[in-house]
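A single protein chain has been removed from this complex, and every other one stays in its place.
And now, subunit A:
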Amino acid sequence: MKRSLMARLWPNATALVLFVVFAFPVYWMFATSLKPTGDIIADDPVFLPTDITFDHFRRALDADHFWTLVGNSLTVTTLAVVFSLVIALLASFALARMRFKGRRGFLLTFMIAQMAPWEVMVIAIYIIVRDADLLNSLVPLTVFYMIMVLPFTVLTLRGYVAAVPKELEESAMVDGCTRPQAFVKVIFPLLAPGLMATSLFGFITAWNEFPLVLILNKDAEKQTLPLWLSSFQSTFGDDWGATMAAASLFAIPILVLFVFLQRKAVSGLTSGAVKG
């Protein structure tokens, strides 16, 4: 009896400790951003903010170019994700539904591309973009983010297309639909959750991108939010309230999206990313 109680207690206690370990940094970001400065620089940390202030958020929002950069980030990220979805949908349909020579070769190409070391290729990309006279522009960012997201999108969507039973499509075709019609009318609606999960991961990748924009766009008005946040930290130095408010502003959209779409996203990852 005693043993079984212990056996049930241990996993739960461990899980609780782990929850705190994983959630605390996120909590601490929000908590700091809402505390008055006096509480932030107290000798004993204030774990539960009682006086809530929005001053830090105001300071972060007033910082140079914030809204311009929000616009930049949104534009670049959305365009990259939409373009890659369109292209990937076609490819994933072929890879999931058709038998043809070289299928494995194509798969392999996308798998290799998925692991492309973008972080290491910044020098070559810098020279290419400079020679094209496109430094400090959003165009190269969009283009390169699209290709960064594309292989993953192809492979993940392939998993979703494959998961739709072939019989649905076939019966639609028996009923007189052509193959493209069957795709649009029958498969596409069933793919909606998959498209959502895939675009979520694409969005996060592009939203987070750091090394490329760091080297390509030195012009303060042509940067994106990750760069803003990292330079914010160095400019505002010890103003941890404003820095944490800035970090919160950057993180909130992703956190909200992710928590809402979590289950679908995770099953999509299992079928797409790990199995290739």
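Just so we're on the same page, a contact is a pair of C-beta atoms (placed from the backbone, for glycine too) under 8 Å apart; a residue touches a chain by one contact, two chains touch by 3 or more; residues count from 1.
By our rule, contacts and distances are computed from a predicted model.
Novice: According to its UniProt entry, is the unseen chain "AzlD domain-containing protein", "Acyl-CoA dehydrogenase", "Sugar ABC transporter permease" or "Glutamyl-tRNA(Gln) amidotransferase subunit A"?
Specialist: For the chain missing from the view, the UniProt record says "Sugar ABC transporter permease".
Novice: Which one, A:Leu5, A:Leu48 or A:Met115, makes contact with the chain that was left out?
Specialist: A:Met115
Novice: By the contact definition given up top, give the residues of subunit A that touch the hidden chain.
Specialist: The list for subunit A reads 11-12, 14-16, 18-23, 25-26, 28-29, 32, 40-42, 44-45, 82, 85-91, 93-95, 97-100, 103-104, 106-113, 115-117, 119-128, 131, 143-144, 146-147, 150-151, 154, 169-170, 173-174, 176-180, 183-184, 188, 192, 195-196, 199, 204, 207-208, 210-211, 214-215, 226, 229-230, 233, 238, 240, 243-244, 246-248, 250-251, 254-255, 257-259, 262, 266-267, 269-270, 273-276.
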